[in-house]
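One protein chain omitted, others in place.
Residue numbering begins at 1 within each chain, and the chains themselves are lettered A, B and C in the order written.
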Amino acid sequence: MKLLLPYTNEALKLIKKTRAWIGPILIFILIMVAFPLTVELSSTNLSDAFYPVLFISILLVMMLATEDIFLEDYEDGSLELLLISNKSLSQWVFIKIFIHWLFIGVPISLLGAFFNIGANNDLNSSLMLLPALGISTYIFLILFCFGNSLSLTKGSVLGTLITLPLTLPILVILGKLTSAIIFNINYFEFLILLFGILSIIIFAFPAIISRIIKTHLE
Amino acid sequence: MLREILIIVIKKFIHQFASPKTYFYQVNRLYPWLLYISLFIYLFAIIWGLLFTPKDFVQGHSYRIIYFHVPASFVAQSLYAAMAISSAVFLIWRVKLAAYLARSIAPIGAMVTFIALVSGSIWGIPTWGTWWEWDARITSTLILFIMYLGLISLHNSFNNFDKADKLLAYLAIIGFIQIPIIKKSVDWWSSLHQPASITISDKPSIDPSMLYPLFMSMIGFAGLVACLVILSSKVQIYIREKNKSWVKDHV
Amino acid sequence: MSNFAFSSLSDVLNMDGHGVYVWVVFSLFLITISTSFYIFNLLIKKYQKRVK
Partner (left out) sequence: MESSYLIEARQLAYKINEVKLFSNFSFTLKAGEALHIKGSNGSGKTTLIRILCGITPATKGEILKKDDLVFTYLGHKNALKTYLSIRDNISLLGLSKNEDLKTLLTSLNLQNKLDVIIANLSFGQQKKVALLRIFLSNSDLILLDEPFVGLDSASHNLLCKFLESRLNNGAGLIYTSHISAGIASKDISID
């Protein structure tokens, strides 16, 4: 139980701050509901436009979810406390990102797959979509945390400007993935590619982010 | 024990050699030569390329923009690489000069990327009929331009120079790792999107008579941009080291 | 150095239709590089004064 303590602490902090937890999820739902309203229902290609809208809204929501992910702890001094105690900062960053993925990324992936049933009404593609969404939300979270840690006190616009170029390759892969899902060809190659990217940055970026935060604290 | 001595020697060498003072005086001596030689090479190459090479069989005369576009986009990417390397040197060995260099390269890199972008899209008008075509090379140049803007705005938003330099260093290194990834994914994406007819992305296999002026214009353009980097680094040195004694006696 | 690729001066400007693009890019490069040199020299003078 002792091992899980930092995880539960961070989870407590996130859950109690509904603006940071429920906010992004509601915005995602709002976008996915607003999407069919904007498309002329009579036109049948609702499903073609569905995937791009889904991926762009995931990108947007992950950006909102990480807006002040580090700023809050930076401003109230608990980061300084953490720096002094000999706990490793990069482990804390890893935990923070994991908790945000668990409480925001996973629900959004589930909702995304759920809305997919609504748009394309076939269960198979939604099940294929779910792991891809789960992995790509985690990757987006890590990348946006990197951008936000760089522009910690200077507002999230700068953080987004820095991070967007980094997220473009992922969007290209997701684009290829949609055609793989629609035509059901070599779907697993793309999934493993995404998983490969995740497995590289999941540990590398927290180390870099913790050094960046140390620079801010100096 | 030997390792410690080695590190101390390297550190001493770097700090002695890479001190802003020695750099400043060396560069002052080198600058006029570099400027005039590269200006001569560049103008010679442009005149040669524009006026004395035969018309391209497919694109007609509009291919001559290659003498502007290709050197610019090549220099834009190598400037980013130079920035990443000097950032790495700054982070590892704490060499202040490397941070000044990285900071001085950023605006010039943005400028060069911008003119590469504009020349690429102007070149697109006769070849594709539109000024903007999602060709792989143009898109990755646009992304590179956005990354430069991100670097400059990041550095400008901190008044503590030391903090700004470190943050710029981290972003430059991560950005540098991203460039090949972005290039590959954009090529991969655009290869599906647009059949590889006349694209600027692959090195156009042109006959040698057109190739020599291209290499010359690349060398000339790189020299000119190096002069700009030298000027910009002098500006940084004046800003950052203004209360150092040697700067005062120099002025 | 191969021979001169154009028949007359007007052909140089026209370059059968593509001339405008080539010369626009030429002037773009000429202007941006020369203004950059000018700006940086100006900045050097400005910050040099600050040092005194």
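Throughout what follows, a residue touches a chain if its C-beta (ideal position, glycine included) is under 8 Å from a C-beta of that chain, and two chains touch if they have at least 3 such contacts.
The structure displayed is predicted, hence computed values, not measured ones.
Student: Omitted chain: which shown chains does it touch?
Tutor: Computed over the complete complex, the missing chain touches A, B.
Student: Touching the hidden chain in the complete assembly: which of B:161, B:188 or B:212 does that?
Tutor: Once the missing chain is taken into account, the touching residue is B:161.
Student: With the missing chain put back, which residues of chain B would touch it? List them for me.
Tutor: 159-162, 240-244
Student: Across the whole complex, list the residues on chain A that are touched by the chain not included here.
Tutor: 5, 9, 12-13, 16-17, 75-78, 80-81, 83-84, 217-218
Just so it is clear, only the chains that are shown with their structure count from here on.
Student: Hey, how far is the Cα centre of chain A from the one of chain B, in Å?
Tutor: 33
Student: Which integer distance in Å separates the CA centroid of chain B from that of chain C?
Tutor: 18
Student: Between chain A and chain C, what is the gap in Å from one C-alpha centre to the other?
Tutor: Distance between chain centres: 46 Å.
Student: Of all residues in chain A, which are in touch with two or more distinct other chains?
Tutor: Residue numbers touching two or more other chains: none in chain A.
Student: Name the residues of chain C that each touch 2 or more other chains.
Tutor: none
Student: What does chain B use to touch chain A in their complex?
Tutor: By the definition above, chain B touches chain A via 143, 146-147, 149-150, 153-154, 157-158, 162-163, 166-167, 170-171, 174-175, 178, 181-182, 184-186, 188-189.
Student: Report the residues of chain A in contact with chain B in the complex, numbered from low to high.
Tutor: 146, 150-151, 154, 158, 161-162, 164-166, 168-169, 172-173, 175-176, 208, 211-212, 215-216, 218
Student: If you look only at chain B, which of its residues touch chain C in the complex?
Tutor: For this pair, the touching residues of chain B are 46, 48, 50-55, 60-62, 64-65, 68-69, 72, 108, 111, 114-115, 118-119, 122-123, 125-126, 209, 224, 227-228, 231-232, 234-235, 238-239, 242, 247-248, 251.
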